[in-house]
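The full complex has more chains than appear here; those shown keep their coordinates.
Order of writing sets the labels: A, B, C and D. Residues in every chain begin at 1.
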Amino acid sequence: MDREQLAALLAAVQSGTCPVDEALLRLRTMPYEDLGFAKIDHHRALRNGFPEVVLGEGKRAEQVIAIAERMAATGGNVLITRLDAVAAERLRAAVPGFAYHDVPRLAVRRARPVKIVGRGTVLVVSAGTADLPVAEEAAVVAEMMGNTVDRLYDVGVAGLHRLLEQRDRLWAAAVLIVVAGMEGALPSVVGGLVERPVIAVPTSVGYGTSLGGLAALLGMLNTCAAGVVVVNIDNGFGAAAAASRMNRDSA
Amino acid sequence: MDREQLAALLAAVQSGTCPVDEALLRLRTMPYEDLGFAKIDHHRALRNGFPEVVLGEGKRAEQVIAIAERMAATGGNVLITRLDAVAAERLRAAVPGFAYHDVPRLAVRRARPVKIVGRGTVLVVSAGTADLPVAEEAAVVAEMMGNTVDRLYDVGVAGLHRLLEQRDRLWAAAVLIVVAGMEGALPSVVGGLVERPVIAVPTSVGYGTSLGGLAALLGMLNTCAAGVVVVNIDNGFGAAAAASRMNRDSA
Amino acid sequence: MDREQLAALLAAVQSGTCPVDEALLRLRTMPYEDLGFAKIDHHRALRNGFPEVVLGEGKRAEQVIAIAERMAATGGNVLITRLDAVAAERLRAAVPGFAYHDVPRLAVRRARPVKIVGRGTVLVVSAGTADLPVAEEAAVVAEMMGNTVDRLYDVGVAGLHRLLEQRDRLWAAAVLIVVAGMEGALPSVVGGLVERPVIAVPTSVGYGTSLGGLAALLGMLNTCAAGVVVVNIDNGFGAAAAASRMNRDSA
Amino acid sequence: MDREQLAALLAAVQSGTCPVDEALLRLRTMPYEDLGFAKIDHHRALRNGFPEVVLGEGKRAEQVIAIAERMAATGGNVLITRLDAVAAERLRAAVPGFAYHDVPRLAVRRARPVKIVGRGTVLVVSAGTADLPVAEEAAVVAEMMGNTVDRLYDVGVAGLHRLLEQRDRLWAAAVLIVVAGMEGALPSVVGGLVERPVIAVPTSVGYGTSLGGLAALLGMLNTCAAGVVVVNIDNGFGAAAAASRMNRDSA
């Protein structure tokens, strides 16, 4: 279903020819654009105002560019995650309108202003300076998905007073994303301090028995704070997407 | 802080002697009841209407009973998870008012009617019949925490039509808890069908390379559906607690 | 046994001096060409029309070239897998007739047209764009082994409608190779939709807990779809060889 | 869709009211019988003559019995895997017609003679005496699924002459299921001797570093014999189901 078909469908809804229910069903299952090596679902972004998203890792620069071109053509916002600096340079040369955040390795195309749709603030908390790339991925993606974002960094559990002094900001958040490497204990502590949803993000920060983030992940899965949930190691993007699901009113 | 102290505090709030903010702060950090081998935080339950919760696993029957007695004395609801049938029998003999759910191994004391505080329905979805104990733990706990709960069982991905026929129930839920063992693929499929929060619960159902649920857990952590979050293996309780965090208005 | 010996044997069969059974036995166990560091079995390829195959990985370029030269000398087709671009360049300079597929890192020498010996179509299905190198290895190798090959790419389970729309192509295949990284759920879904053999290929696509493809592998081994079989991570070649075994009439 | 509905559908096909294509589509996606805790797909068995199958492990005896009753009511064959002897006793008392194989822990109800639909023989090869339960699960299930089955047991690679003497039986098979614990080397050797599909089944036989069958599984996944495929540890059932997919003409 291309944009014309979509426009026709919406016109039919407007005129009453097509009932809302039927249109909704068609929109949820309508086709995609097929590039052969990739199939792009424009409708999800069109429907909910989200940016279109590409996982840059594991794709060749020319594949990323081809997909980004098609997405840019729809006029919406585009977000490319885990894109290295070299590929980002090639992308920016090929498709106008992209900015590159080098710490979280995100390429972002803001074609339209982002509309705030979240009910409250998403607070991104991180344990150490080395967790910044993941924390920033979560923060920037959450912003692009229509959330108000606050940041609280370098408040690891070995210096508890740093965190406790910021209790008010913890209590003010609607959803919390807590990013930590090494032993991954911060979400347990935060989860015990607040009653709102807490999304734990383990990072690969550490060495030796950190096992590339597995130690932090296991710590978070075994949290003694009831109701803390977890995403994959270094998955700041996934945490932001989850926070957006939680921070929105029902679709 | 015992119940009298609590009453006094609340009276002070009522009379205006103690400002709400100060009372809130005291409530969040007030002391606990100390049994020597255990310290009980009654205030959390008192404040938010939640049941008081005990993890039965790893505790001796006499410890469970001692804690349950103190909790029952407050007059609130009590929930004891992962309690085997033998210990449950002893508990019921010692402390009146407990019912025992043998599939999810839950002892429940409903001293007060549970007030529905969740904004929408929590839907518990499970992949197979063997996942029932975990799914039921999630469902009963979510009910006890004030949520309306719906159940959709035995809809694993190898028989996709069973799931797709129930799309309406998936779309109607405010929060989804998706329980699966073996390859743990169901949350990815559900996460692609809905836009609401999806909490994936891996179970230890399986054999050989299921590795006691690690295969399902890894599948869920690596989901290609953006924004699916995960809890520990067999942790139906944690999923329900997380769903309650998500399904409530800000505290 | 060199080519002359082979010719003599076949002549003996033709003339009736050597019974077919005895010739078959000798062919199955006849010697190989010995390069010292490698021993080459030409007869397998001669007998069944398969290409001669070399695993490029772990061999030095000069070793690959020496083996490829001896194979090319037999006049049959040659397939070199997991060969990096630099070694491929050296190979092409040293031994004429090789083409290089850079996505699947395959060097292919088509000295003879490939005869279709498979009974039906081998369909290669992949979950994401990043799985392409493995999917293409499977597809090209399956073609070289005498199968008609169809491709269906980027139909991961988080966007189920993409896959379901192609049900006819799934049902039309004689053997299916299903390639997926991350949670590796696609083979379970496909295995539930078709009744033909399904070969699952986990890829190392992913990060963190994907553990270099182990998460996908475990998912596939624990599939709830009865009768799905699995090969090593990233082993597109092995999947194609297995599909060829399944797609042929008994030897 | 119950049996009457099915009969009506088939009558419609016969009379030409319903085109074959449409009937096929309905049959593939028609509903199931819902027991609440389980959903039973009778149509798969009805359509292809397969037995209906239940995984006994992880289900309570009363659940197994309830499902078995519904399946027996359709008049088809029923196969219950991984059922312990105690549950089998209760099943046999509750639902008439079941025989119990104690080595492979299979309960089998042969209501109708099994029709041979496989093109050739499925040969089950095992490495040691302790692998028998898994080998027999594969053999009995393959028979129930309509295959002619041959058995070749206790031919592990440390006594190679035992295997080599049986080369004719290896060559005569259409599909081979090779069962081995410990180092799991047998499928590599068999895979090098035959050109037909080889399904490797690791078993949990062994101790110490066998790691419950992981050593054997890893050995099989890393086989140097091209085209050997693998199923989960101890998964004789899955191997038989895979062999049946391979041994049948296209559906």
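By definition in this document, a contact is a pair of C-beta atoms (placed from the backbone, for glycine too) under 8 Å apart; a residue touches a chain by one contact, two chains touch by 3 or more.
Given the structure is predicted, the values throughout are model-derived calculations rather than measurements.
Peer 1: How many copies of this one chain make up the entire complex, given that 4 are placed?
Peer 2: Altogether, the complex is made of 8 copies.
Going forward, only the chains that are shown with their structure count from here on.
Peer 1: Just how many steps, at minimum, does a route from subunit A to subunit D need if it may pass only between touching chains?
Peer 2: 2
Peer 1: If you take the chains that touch subunit B and keep only those that also touch subunit D, what is left?
Peer 2: Expected: C.
Peer 1: Between subunit B and subunit C, what distance separates the C-alpha centroids? Give it in angstrom.
Peer 2: One centre to the other, that is 49 Å.
Peer 1: How many Å are there between the centre of subunit A and the centre of subunit C, using C-alpha atoms for each centre?
Peer 2: Comparing mean C-alpha positions, subunit C is 38 Å from subunit A.
Peer 1: Where the centres are mean C-alpha positions, what is the separation of subunit C from subunit D, in Å?
Peer 2: It comes to 27 Å between the two C-alpha centres.
Peer 1: Two or more other chains in contact with one residue: find those residues in subunit A.
Peer 2: Within subunit A, the residues that touch at least two other chains are 217, 232-233.
Peer 1: Should the pattern of chain-chain touching be classed as line, ring, star, complete or other?
Peer 2: Graph shape here is other: it fits none of the named patterns.
Peer 1: Could you please write down every pair of chains that are in touch?
Peer 2: Every touching chain pair, ordered by label, is A-B, A-C, B-C, B-D, C-D.
Peer 1: Which bits of subunit C are touching subunit B when the two form their complex?
Peer 2: 127-128, 156-160, 164, 182-185, 188-189, 191-193, 206, 208-211, 214-216, 218-226
Peer 1: Could you pull out which subunit D residues touch subunit B in their complex?
Peer 2: 29-32, 36-39, 41, 55, 57-59, 63, 82, 202, 204, 212-214, 217, 232-235
Peer 1: Considering the complex alone, what residue numbers of subunit A touch subunit B?
Peer 2: Going by the criterion above, the answer is residues 48, 53, 119-120, 174, 195-199, 217, 221-222, 226-233, 237-238, 241-242, 244-246, 248, 250-251.
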